[in-house]
Structure formats: structure tokens, C-alpha cells
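With one protein chain held back, the other chains of the complex are shown just where they sit.
Presenting chain A:
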Amino acid sequence: MAQYQDELDPITGRKELVEGDHVTFHDVTEAVARPIEVPSSRWWIAFIPSVMLLGVYLISIAYLLYMGTGIWGLNNPVAWGWAIVNFVFWVGIGHAGTLISAILFLFRQKWRTSINRAAEAMTIFAVICALQFPTFHTGRPWFIYWPLPLPNQMEMWPNFRSPLLWDVFAVSTYFTVSLLFWYVGLIPDLATMRDRAKTPIRRFAYGLFALGWRGSTRHWLNYEKAYMILAGLSTPLVLSVHTIVSFDFAVSQLPGWHTTIFPPYFVAGAIFSGFAMVLTLLLPLRAWFKLEHLITIKHLENMAKIILLTGTMVGYAYAMEFFIAWYSGNPYESFAFQNRLFGDYWWAYWIMVSCNVISPQFFWIKRIRRSVVWLFILSIFVNIGMWFERFVITVTSLHHDFLPSSWDYYSPTVWDVSTLVGSFGLFFTLFCLFVRYLPTVAIGEVKSVMSIANPHYHGDASHGEHH
């Protein structure tokens, strides 16, 4: 395919990760730091609507606290409604950030370096959004500390056999470790911002959080070890988090939930949806901040390939669920799946299948993988599809349970909708603040994967030596 000829690294022969002729280290620093130091007025175009949506969220929560969870559409068989759907949706979004920062690091995928910072930020903000829903679903969020094993006057301890409690530990550990990992990665870049700062406030603020970093090789030695260990810890952690989230369903006895395929299926779906959200965020970011030579079309293409892979895995899981429902010979299980396809929620099921199974298949075509317009459109479809997946799993199994007399139809209220839409406001507001004040690309890491960073680089491809 001659029309997609990418630049190659003179020493390794692999594709160049930073595009352009004779890009220096200083150019990379400038490209990332300038948009923070001299902000564009376009930032407000993203920030103001985000804050308005955040306002919708705050109003929804205020009214919820005033009235109680009765304002949501929950009914008797469907006691888990949009709150759990949104929780699983947001936690899943976060997983792509950890996949990029940890799993791709362990696999030595150097292209991760220009997208990991923004993806990790996305993880943290997505987990913040996720944590809103179980917190407010408790009805009395001021008692949210009750799942923690704290000695109390009731002399009671939490039930460690409950998947809901495992979730508390899994998600809070995930949030803490993601935050630490992100911050460790930020330290050298905060030092860059500190050393470039022109105003005392900036120098103080970046300097405070840069902890006095001075790029010492003795420090890099421990730092790189810490980074690798954190990647090694985050990898099983991220797999465990969505596994445990799926246990919330799989450990119960409900047809459609009680299946062993749930943990891998949830993890694949989480990575699938997370990569879609990374694309949704990075496509405007790289254009507005003029980072196309750092977050190149090859990076986007690689992400599209991961979406294709995980989307196909999700499609396989859907098919396998049906196979097992038939093969098990269990009439309840078979009914649950017939009900998914052709029952009251047939429309949600087919939205899910079209978005999650069909839309990623377009990524077999290289032209589509390399088109920012197509990538953006398909990423939105995947986001929608993965929200519907959680809706289908939660609601179709609940609304027709074992006792036909208690069957009911669940529909959300305006407050369910406003809380979900508002949570996007929370997410985008946090992301806008991140791109305004922090380096959106890991400056130091990108420099380290440029061919001029290789100690064996001669500046000329013809006599690249091999030690």
C-alpha cells in the first residue's frame, strides 16, 4: 500500500513515532507546553458546555438528595436501574487508560507514549464518575463509609463474602493506584513546566508537585523501576476490577447473569468501550492542540485495531452466551435469552448488537482506520453500544424474573436521564481542566522513544552501529 508509506526509524527500522523532519527534543517540549502556557480561546468552547452539563448533574443530585431515590424509575423487580448501568459503563471506560499505560508498557509497545497521559487522566475521571452512582444509589450517601471495615458501636463487620463489598475494595484500589501511576508519570513533566515557568505562581505550583525533580540518573533508576512495577501491578489489577464488577452479576442466581463467561467478557467490553472514549477525546484534542505529529494517524490506527479485536471478542461472547443458553438445556436460561432478543427490550438489544458487533467491523478497512472522521463517528457508536450492553444485561434479566406475577416494565425518568447526561458534564469538565493545566502528552516519555534518544544514534541512517 504505497499511499500509506510511514517514516521509519534509521536504527530499528520500525515506524517513527514522532513525525516531521529533524524534530528536536525542544520541539517536543514546545509542542506540548505551549498550548498550556498560551491557552487558545477555543478551550472555552469545550469548557463552557461541559460546566453547564455539570450544572445539570449537580441539580439532579441535589433533587435526589432532597427527594430520595424514588425520583428514579426503579420498580420492584428492577431494583438495579441506570445507577448500576452507568457505574459499569464508566468503570469500563476507565479500563482503556490502564491498558495503555500498563499492559502496552509491559508489551513494550512504544507507541503508547504519546497517548498514555490523556488516557490515564480519562481513567481517573471516569472512575470518579463511576463512583458517583453507587454512592448516591445507597440513598444515604453520608453513610458511604459503612462498607469499610471500621470498628463501630454496632460491633458489626462488613460481609466479606459479598461481591458488592469486593467491588468497594476493587474500585477504590483501582482509583488509588491509577492516581498514583498517573502522578508518578507526571513528575518529570511537571518539572519541565516548572523550569519553563515565567510567573512565580506557576513556578510555585508546578514546582510544588514536581517535588524538586532534577532528572538525575540515580533517580531515573528507581523511577523506572517504580514505573515498571506499577505497570506490573496495574495489569492484574485492571483485569481484576472488571472481573469483580462482573461478579456483581455472575455470583447471583439470575438467568442471564449467572455465567462463567462474564469476567473475560466484561474485561474485553471494558477495553473496547474505553478505547472508543480515548478516540472520542483525543481526536479533537490532537487537532486543537496541533499535536498531530505526536499523536499520529498510526497511533489512531493502532487504537482502531484494538477496538476491532476487542469488539470481535465481545461479539463472540454474545454468541457464546446464546450457545450456552441453548446447550445447557436450562429453560430459565433459554427464556432469558429469547426475552433479550424478542422481548420487551428487543430494541435495546439490537442497538447494542449493531453498535458493538457490526460497527467495529468497519475497521478491517485501512482507509477507515486512517480517517479521523470515520474514527470519530465509529467511536461514538461504540460508546453508545457499550452503554446499551450494560442496560440490556441489567434490565432484561431483572424485569422478567422467576415469578411472572412480579414482571414489570422498567423505564427511566427524566432524573435518570439528567443524572447520566450530567455525569458526562462532570467527566468533560475534569478533562477540560486537565488539558488546560497539565501536559496532555508525556513529554519525557515521547522524547525517550525518538530515534535521536538512542545513545547509538549517529544522525545518519547509513552507519547506524549495532552494539
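Criterion: contacts are C-beta pairs under 8 Å (C-beta built on N, C-alpha and C of every residue); 3 or more make two chains touch, one makes a residue touch a chain; residues count from 1.
By definition in this document, contacts and distances are computed from a predicted model.
J.: From the list "Radical SAM core domain-containing protein", "Quinol:cytochrome c oxidoreductase membrane protein", "Alpha-E domain-containing protein" or "proton-translocating NAD(P)(+) transhydrogenase", give the UniProt name belonging to the chain omitted from this structure.
T.: Its UniProt record gives the name "Quinol:cytochrome c oxidoreductase membrane protein".
J.: For the chain that's not shown, point to the residue among A:Leu221, A:Ala287, A:Ile358 or A:Val414 touching it.
T.: Final answer for the missing-chain contact: A:Leu221.
J.: For the chain not shown, which residue from A:Thr176, A:Ser328, A:Gln361 or A:Ser406 touches it across the whole complex?
T.: Within the whole complex, the residue contacting the unshown chain is A:Thr176.
J.: For the chain that's not shown, point to the residue among A:Phe25, A:Trp288, A:Tyr316 or A:Trp374 touching it.
T.: Of the listed residues, the one touching the omitted chain is A:Phe25.
J.: From the list A:Val38, A:Met156 or A:Val373, which touches the chain that is not on show?
T.: A:Met156
J.: Touching the absent chain: which residues on chain A qualify?
T.: 24-26, 29, 149, 155-157, 159-161, 165-166, 169-170, 173, 176-177, 180-181, 183-184, 188, 191-192, 194-196, 207-208, 211-226, 229-230, 233, 236-237, 240, 244, 247, 443-445, 447-448, 452-458
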